[in-house]
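One protein chain omitted, others in place.
Per-chain residue numbering starts at 1, and chain names A and B are given in the order in which the chains are listed.
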Amino acid sequence: MTTTAQFLPAPPLLSPVAHNWKLALLAGLVVSVIAIVLFPARLSLSVVGAMAALVAAAFAVNAYRRRYYGGLLVAPAIAVLFVMNIFPLLWSLGLSFFAYQSNNQSIRFVGLNNYIKVLTNDIAAPANWDALINTGMFVVFTVALQMITGFLLAMLFAKQFPLRKYLLILVLTPMMLSVVASGVFFSYYYDPTFGILSYVMGEITGNQFILMDSKVGAVAGIVFTDAWMWAPFVMLLVLAGLVSVPKYLYEAAAIDRVSKARQFWTITFPYIRGLLMLALLFRTIEAFKLYDLVYILIRGGQDTKTIAYLITEIANEQNKTSEGAALSYVILFMVIVLTNLYLYLANRRNQGA
Amino acid sequence: MSTIEVKKITKKYGEFLAVKDASLSVKAGEVVCLLGPSGCGKTTTLRMIAGLERATEGDVIIAGKRMNELPPQKRDIAMVFQFYALYPALNVGQNIAMPLHFEKLSKEETDRRVNKVAKILHLTEVLDRMPGQVSEGEKQRIAVARAIVRDPNCFLFDEPLSRLDVELRHSMRGQIKEVLSNLSKATVIVTHDQLEALTMADRIAIMRDGMIEQVGTPHEVFAKPANVFVASFIGTPQMNLMEADLKSFGKGVASVTLAGNAVEMAADPAVSTLRPSKVMIGIRPRAFTAESSAGKSTIPAQAELIEPMGAETLIHARTKLGGDIRVVVPRTQRIKIGEVLHLKPDPKQTHFFGENGRAVRA
Partner (left out) sequence: MTTLAEKFGLRKASGVGEAGWGHTLIVALVSLIYFLPVLMIIFTAFKPSAQALSVPPTLSPTSLFGLIPDQFVFTPTLENFGQVFNRVMVSGNAAEPTGFDVFFFNSFFISSVSVLLALVIGTLASYGFSRYPLKGNDTYLFIILTTRMLPAIVVIIPIILMFRTVGLSGSYVGIIMLYTAFNLAFTIWMMKSFFDELSYDVEDAARIDGSSEIKVFLKICLPQVVAGLAATFVFGLILTWNEFLFALLLTGVDTRTVPVAMNQAVSSGGRGTDWTLLASIETLFLIPVFLVTFFLQDHLLRGVTFGTVKR
């Protein structure tokens, strides 16, 4: 490796030197936690900010002193991510242990109360579990549909053919639509009176077709829209895999008189398997996060509220901020489980391969 | 009937002619090498025989049947690729067994054949490993094993030894030759290494710029090169090719002005057909004897650089006019730098090439 960092020993933990980042980090954390607990939000935030700046400075000095270029290069990114992602995450976690309502200032430490409330019987509990099940159902269907469609599209575009460039962009466009627009328009297409779907169905069956009325219909509608929008993403990933297979493997297979099906399983599939799993992971997580689309398509009323919609409702409209936080952590937990499962499977595959 | 024949095949990529009017026939059991520098069209020709490229013109005939339109699957050929093309997701045994799926054999039969081939090529121990876990030489043998596990019309090898180190090449050359001779199928090997071609081929086809310059046995192309290109390509150290003026020819002796000297050298009777003109004279470094004094048929040259090569010594000498002559002498003959050598060419190994570069020979 071409690292030119000097191997100076790290300063002992307690020495108050400018580049003792360990000490700075420790001090910063301690002060931050105290500040959050004791002070009102505005002041504690400033304190935390100051601490973060202190830690960052210590890091920077340390890095520069040891020609730790890696550290310097990485620092801005880590800083931004920390502030924008990690810190809110920690705060949110902390928040979920309190009962803190967003318009008054009183805080009560309630421990796991919120989680218990969320997971068992709350006023909205039936809605919670319903939402969870809806989300699960929705995720399974839309991801499956996306993967299949994306995969098929990738097979189509794998070869070089005339006009490929122009046709590819057509297929990529759904990804570029604003969620607002596609949501609204699909609700238009699904609209019983004016929508084209009901018109066609009307011609065929003679009755008005109201997709959004039934639960199945509504889910189908959302699944279809979401899959349509994101299959191109899966397609890109799979296409990358398809294109990366060395051409001579197919030539050897042709000479070996290997059937097309077998060629696919033994040559192509191993190359795209990793990408398919990646697409699976990404899309599953995105599907869980789905809020925008539902907000627009459903506008409340039906019982197909997904978790995301529910949470924001809880937080914004019912002023039960911390419960909302707790609920989100339940989701996060599920996401982490999924991610680890994926990584475990992927690693096991790699080792076995 | 395992034969290959290509008749005047041409391959054009747009305006670019990769192969032009190449004709070649390979008998059953014969090994023919396509030899030539990079870009000469040898791999393209091989791929046309394999069916991986479509010939723009001409005929590709395998086992007596014209195969131009047939895809590789239908030609029943076996090919060993330069990069081995082993299926990365299958283990060695499965790789070797892959071509047999088409024949729908029973599992026992497949295993039997795979094991037989593995034994021949010393691969029995690695049958369970993945291609990524075996050495370069083993990869090569696996590729060969995959080819010989079947009973195809013919074998095609694309630079099979180019990725091996010198020692491995040496041993693989022998192994491949042995395997091929046992199987008696028409085989075409593409290579840019003349040593490979000379040792493994029954006949060599030398190609340049898309055209076959000469087809002949290793001995033929070495001793009777058809033109200047072949003469300079075959043989290490490279043959000395010198410009000369042919003055006259009589009684088997040609009078030429070579490197500023009037020299008389014995030459092939066909030289009599040449008018007095500029010719190229080719003499291999080992075809000289260093005489002690100047004579009618010696060429004077001053030794400039001496390279000991073990049993022999390579001497770079410079003629009066500044031309380069390479001479190889046995190491017992001590030559000093600056010494003037009087080089006498062996008449049986002197080649005359006319103005068009073609050899003048009976």
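Observations
We take it that contacts are C-beta pairs under 8 Å (C-beta built on N, C-alpha and C of every residue); 3 or more make two chains touch, one makes a residue touch a chain.
What you see is a predicted model; the values in this text were computed from it and never measured.
Checked against the full complex, the candidates A:I34, A:A53, A:V74 or A:V140 give a single residue touching the omitted chain, namely A:V74.
Although one chain is hidden here, its contacts on chain A can still be listed: residues 1-5, 41-42, 45, 49, 68-74, 76-78, 80-81, 83-89, 91-92, 95, 102, 153, 156-165, 167-182, 184-186, 188-189, 193-196, 199, 228, 236-237, 239-241, 243-244, 247, 250-251, 254, 271, 274-275, 278, 285, 288-289, 291-292, 296, 307-308, 311-312, 315, 321, 324-325, 327-329, 331-332, 335-336, 339, 350.
As a convention for this text, only the chains that are shown with their structure count from here on.
Annotation: 60 Å between the Cα-based centres of chain A and chain B. Within the complex formed with chain A, the chain B residues making contact are 50-52, 71-73, 76-79, 81, 83, 85, 87-90, 98-99, 101-102, 130, 146. On the chain A side of its complex with chain B, the touching residues are 246, 248-249, 251-259, 262, 266-267, 269-270, 353.
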